[in-house]
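Here the complex is missing one protein chain, while the rest keep their positions.
For subunit A:
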Amino acid sequence: MASIGKQKASNLDKSLSKGKPEVNVATFALLFSEIVQYCQNRVYTVPELQSKLAEMGQHVGTHLLDVLFVREKGFKREIKLLSMLIFIKSNFWKTVYGREAEKLEQANDDERTYYIIEKEPLVNRFISVPKDKGSLNCAAFTAGMLEAVLNGANFPAKVTVHWHKGTCFMIKFDESVIARDKMIDSR
């Protein structure tokens, strides 16, 4: 029996590699284009279309949140605002889009507001906005996902999407979140 233990570890003994759960960008683009068309056919105005997209994103977000936390956080919850934002910037973005978000910034004049800025988000890569829909940004879908993740993890926030240095997700946290974060920090 002892000799078996000494043998070189075979492939069977190694743990399975995680692999790369990647999806073709073409497949994704087709699916997302269908989502946008589906929403477009059911609304009349641009803001309505954005909120419809956000609503669909929220479904994704709520289902993704728990899975991500179990996989990446090792049975711990996140209670600090900044660590949560960094979790979104790195872990969350990596899982969803295969890379980290480009920039995470805090607004100069408001501690409740944070920005995640992406020059060219994946969802917008194949979308050229028609002239008559000037302000439309289909990344509203991602904004919905972010909102669901933050709300689910007990950081109530509103996430909106804007055109600014590319696409900018504006995250505005509830007053209570900032108050709680200060309380935790003071300890």
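Here are some notes:
Following the convention adopted for this analysis, a contact is a pair of C-beta atoms (placed from the backbone, for glycine too) under 8 Å apart; a residue touches a chain by one contact, two chains touch by 3 or more; residues count from 1.
Everything that follows uses one rule, which is that contacts and distances are computed from a predicted model.
The protein name that UniProt records for the chain not on display, among "28S ribosomal protein S7, mitochondrial", "Nuclear cap-binding protein subunit 2", "DNA-directed RNA polymerase subunit" or "Trafficking protein particle complex subunit 2-like protein", is "Trafficking protein particle complex subunit 2-like protein".
Across A:63, A:99 or A:119, the single residue that touches the chain missing here is A:63. Taking the complete complex into account, residues 59, 62-63, 65-67, 69-70, 73, 75-80, 152-154, 180, 183-184, 187 of subunit A touch the chain not shown.
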